[in-house]
Structure formats: C-alpha cells, structure tokens
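What you see is the complex with one protein chain gone and the rest in place.
Labels A and B are assigned to the chains in the order they are written; within every chain, residues are numbered from 1.
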Amino acid sequence: MYRYDEFDARFVAERTEQFRFQVERRLKGELSEDQFKPFRLMNGLYLQLHAYMLRIAVPYGTLSAPQLRMLAHIARKYDRGYGHFTTRQNLQFNWPKLKDVPDILAELATVEMHAIQTSGNCVRNVTSDHFAGADAEEVEDPRPVAELIRQWSSLHPEFSFLGRKFKIAVTASGHDRTALRYHDAGVEIVKNSDGRVGYRIYVGGGMGRTPYLSYVVAEFIEKPDLLAYLEAILRVFNESGRRDNIYKARIKILAHTLGVTAMRDRIEREFAEIKAAGTLEVPEKECARIEAYFAPPAFADLPETALPTGGALGDWVTSNTHPHRVRGYTIVTISLKPIGGVPGDASHEQLDGLAALLDDFSLGELRVSHEQNLVLPHVRIKDLPALHERLTALGLATPNAGLITDLICCPGLDYCDLANARSITIAQEISKRFADGARQHEIGDLKIKISGCVNACGHHHAGHIGILGVDKKGVEYYQLLIGGSAAEDASIGEILGPGFGEHEIADAVERVVDAYLKLRQPGERFLETSRRLGLEPFRTAAYGEQRDGAD
Amino acid sequence: MALIKNGTVASDPYTDVADDAVLPAGPVIVSLQRFRAERDGLLARNTPVGVRLAPDQSPEALGGDLDRLPLVVLEFAKFRDGRPLSWARLLRTRLKFTGEIRATGDFLYDQIAFMVRVGFDAFELPASVTPALFQRALGEMTLVYQPSTDGKKTIRELRD
Partner (left out) sequence: MLTANRLIDGTVLYWRGGGWVETLGEADVFAEPQTADAALAAAKDFVTRNVVVNPYLFEVKDGRPVAEREIIRAAGPSVRRDLGKQADV
C-alpha cells in the first residue's frame, strides 16, 4: 500500500497543527461557531445529536495492521470503545471531545492517517473498489489513481470553498463496487481500442433530496491528463454551481440543467487551457512512483485448491468469498452485519483482533467496503478454516455477505443531528426477521439500504429495496423504494407509496420479499423481477390488506 | 482596516466609490455596473480605475478593458463562497491580468494562504486579521500538492 514519504508526512503534520490553532481560536472565542464550522468539517468534525463526531479518512478503503491498532487505541483512549464504518469507506468515532481532536489527529498522523476533507464543501476522500488488486476482472489496480487524486485534491487552493461537497470514486472493473454513478464525478479505468489504458469520466451523480445518475462526459482521457480534466470539472462547478439553495448546489443539478453537450463544452474549454499550460500533467515517473507502492504482494505459487464445503464454514465460504485473480487465493468479506447488530460498527477488541490476523492471513492488508463491511483481499484458500475460526472468536464470521441481512444503514436518529427517523432499529428488526440462513440463500442477492433522512447516507435510492425514514409531527415513518441499484446496472429506486409506521415497515418488507419469491422466474434476482414487473405487484403486496379494505 | 500589498502593509491610494456617490478626484474603485454605465468617462479621467466584482460576476465580463485596469477587486460576500478563488485564477491564467487583484469583504485568516496561491496580491484585512497574523497564515502549510499561479514548487517537483 501507499507509504508517505517525508513530504506527505510533513504535510499531514502541518495540517494537524493548523487545525490545532483553529480549535485554540475557537475555544478562546476568536472564531465564532459559524466561522469555525466549515473548518472543523474540512477536518471531519461534526457536532451530532449527543456529542462531536470525528470522521477519519480511509483513503480508497485500504488499512494496515498498525493503522487498525491505532484506530483501536483511539477508540479506547478518546472514545467509547468502538468505531463505525461508513458508506464512503471512512471510520467514525461518535464521542470525541473537541479539545482532544488535535491530539487524536496527531496520533493518527503517526500511522499515516488523517481526517482531511472527510466533510465540508470540498473534494471529499476518494473512494475505490474494495477488491482492488485482487479482483480477476480489473483493468489495473485503481488505487494509484485514487492516491494521485487524493494528493491533488488535498487543500486545493481553488476548490476548498465549493458550493457543496464533491465526491469522486475510481473503479477499474466492469463490476462496479463503488456506486460510481452516484458520485459527483466517477473515474472508470478502461482500455481503448489500441489497448491503451485511460479514463472514462462521469459527471453529475448524487443521492440526497434529488437523486441523479451521472452521465459520461469524456469517453477516454489519456493518463497524463486526468488531473487536468478533473480540475476543469471542478472549475466549472465552482464558477457555475448554484449557491442560492443548498439542495440545488451539487454538481448533479448543474450537470442535468445544462445537459451533457453544454456541460462537456464548458469542461472542454477549461480542459484545453489547463492541458496547454502543462503544469498539471502527470509525468510517467510520478505514476510509476505511486504504482510501485501498490505492486502486487508476493503471492505464493499455490496449487489449485477447492473451497471448503459443509457446515458453518461452508455456509460462510459460500456467501463471504469472492474469486481471486491468483490461483490458490480467495477474497474474504468480513461482515459487519451480525444478526440484530448495528451495521458497520466494530469494537476496539475487533479492530485489534483483525490487526493481529492480517499478516498471517491477508498479506498485511484490510479493506473497507462502501457496503460497510471489511475485506481481506489476499487469503490462501487452505487457510480458510483457520481464518474462519479466528473470525468466529471475534464475532466477525456472520455468513451473510451479499444477502438480505447484509444491509446498508446510516446512523440515523440514534446518533445523527440531521436525521428524521431511526434507521439502525429498522435494520435490526429486518435482520432478525430474515436471520435464517437457508431462507437468506433462497432469497439470494437482495440489497436493502436504509437512510434516516433525505440526505441518503444509507443509499436508500440505490437499494434493491430502499427505506427512507421521515418525520411526521415528531413520529417516525418509513417509505419503501423499489428497484434501485448502485452497481454497473445503476438505477434509482421508486417510492412505492405512503409511509409505514415504525412497527409496520419490517412486515411490509417481508410481504414484498414473499411476493418476489412467488413472482420470480428461475435464476432471477429481486432487481430483475422488479424491473420486469414494475412496482404494481410489490405495491399490492406491501399495502395488500389496507387496499382490500378500501376497495 | 489595513491593506496588505505584496505581503506588506501599504497605503491605499484608491477610494471605493458607491454607485450613487459623486466621483472624487484620484484613483477610484467602482462596481462593474457603474463601470459599464460610465466606462468612457472613467477611462478618460487618466487616473487609475479599479473595478469591484461581486462573487457572481466573472472577470471575463471586463473583456478587453482589462488591459486598461490596474486593479480588480474581488469581493467575498460570505467567506464560504469560494467563487472569487476561481475568478482570481482566471484573471492570472486565461486573462493574463498582471495588475493588482485585491480581496475585500468577508474572508478569514484560514483562507489567506489559499488566496495567495490563486493570484491575490492585495488584501483589505478584516478586523480579525492583524498584519502579523497575515504573515503567520502564509507559514502554516509549507508544502503544496497543486501547481498554481503562485509558481510555488509542488511536492511532486520537490520529489524530483
């Protein structure tokens, strides 16, 4: 993985001291809360429902053992013993004190971590494929490009006070695991007809109050031109994005108001100039320097090995492993969705426990997925039984990756100041309903995504089944959405109808799932059935009884 | 209010003139609207004229007149509105403006280093920023990743 050189290290150290001075001035009253807020957000610090919340960047989702140990240490020393993995591959602590945050950042810096741009109206922490470097299908490892973008976007002098946040994802696989088309900008690493590697660029995706999928603005950008092209996009956004209405300030609104032709023309004009100036061209030498850090680890020459079958181990292997590009290896998903648990939470014991097994089982690497799970990217198939045993002891062997109980969920009203309704409790209820393993496998690939407000941190628009919490006069209600996807077949889910009460929503989900089981054709996933049949059969199922009464 | 120019405290020869005020003698700063309305007269005075742009006014609106202006003032209406950062950059790159780019309005200590990097060379300091603090702001981050109009060596160049 990437290692800081002296310059990266000094940059993060200086940034920490800069924030320390900001906190000092805030506590002395030299900065008002209104003035301080954008600056604390640019360092990932929120004030939530109960306390401050610190969001730590896990750039492109890659973590090492020392970093995991540091996160465990911070959870113990400054927080309440646990952290929460988010849908953007970050980690949140829910209880830090403002006065401690500079010290937390200083400790993080010792393991090459930070909270730079994990919030605020700036270019956010860049996300990527959690199977990067291990997946059989990728064009190349997307992380060097993500790292290049991370450096370019860090404290960008022109783009740190944008009209709204700006999220970039990078993928290199035909199977999108980054929710690419829901990002403000997406970078897809592709090969052109000459076999040259370059980038297809998407612009204008986003969730929130008005969801949009991005469109392609450039089919093929050459490698040295990537940063120039991104800079052009950001300049158009900074100059012309709306600033009169927070809900219309994202680039998705500008992009879809202008339309692809006008948007492309605007970007191309800036791009031509930046490219001509030449200063942002990425030299091959710098690409090679960064790529060297992501060189494939020393894989052993292993014989073809069959995956273990049978029993608890077999169930876990079936759902939680994914083919690796190297013979004898596999990719393991560690589910952070224990039945009835809090999706994405990990205790300090679990973080330490994972750190202890990384070197033995995964060539020293861990990944964070946007689905709020962890991934061991390089596991020897013959080690699976021993690994399963270790994970079981840590409470991290839930055999449900990709199944209905592997649901995405924002913190909701239990933690979040913006939320209108609880989301974790709904996730827990649904998880318990579908706890039975055989039933989960029968249902198959079904992604439920839950948000506690329209900001959509729980990606409800992109769920095969989405759930959106709303507030009706202080009471929590939940809307059901059907047919969303964040993968390569991206789509925006549609709202089924009026909301359900807190105690009705899990029943409604169950009725929708039962309807799917009755209606599906052989081999058809929920998403495909819903696309073939439309909303109506699911609406009938969800509201069945009330409807009968009304007719 | 102190004026910092090219890094040091300077006296300000300009008078900022409201749209409905009578033009005083000597160098003046007027809004884009007034400049457009009274362009010929303003340029014929043979005394320096600066134009003040609101955050939603691109300096491209000044067109060919830019060559005859020694000063463009970019106004920060709210410190959170970062459009003037792009306007300054635009002035220094596409428009090749070599005159003074001055910041006025609501900006904070924490933004000064960014502003210098994109081409501002004059600052009407807000009350919260003393000239000493101005200097301190420039020294907080000694390393940068992005090439910009200030010509500062980037981390990548330092690596070579």
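Keep in mind that, in the parts below, a residue touches a chain if its C-beta (ideal position, glycine included) is under 8 Å from a C-beta of that chain, and two chains touch if they have at least 3 such contacts.
The structure displayed is predicted, hence computed values, not measured ones.
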Touching the missing chain are A
Residue touching the undisplayed chain, where the options are A:Gly195, A:Pro303, A:Gly474 or A:Gly523
A:Gly474
Just one of A:Ala13, A:Leu49, A:Cys287 or A:Val326 touches the chain that is missing; which is it?
A:Leu49
Specify the residue from the set A:Arg80, A:Arg433 or A:Arg531 that touches the hidden chain.
A:Arg80
Which of A:Arg422, A:Lys449, A:Arg520 or A:Arg539 touches the missing chain? It is A:Arg422
Any idea which of A:Lys99, A:Arg209, A:Lys285 or A:Arg327 touches the chain not displayed?
A:Lys99
Where subunit A meets the left-out chain, the residues are 26-29, 33, 47-52, 80, 95-99, 342, 413-415, 419, 421-422, 424-425, 428, 471, 474-476
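Everything that follows uses one rule, which is that only the chains that are shown with their structure count from here on.
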What is the distance in Å between the mean C-alpha positions of subunit A and subunit B?
39
Provide the residue numbers of subunit A that touch subunit B in the complex, in ascending order.
5, 7-8, 10-11, 14-15, 17-18, 21-22, 30-31, 35, 38-39, 121, 151-152, 154-163, 235, 238-239, 243, 273, 277, 279-280, 283, 285-286, 289
The answer for subunit B against subunit A in the complex is residues 55, 58, 79-83, 85-87, 89, 93-94, 108, 110-111, 113-115, 117-118, 128, 140-148, 155-156, 158-160
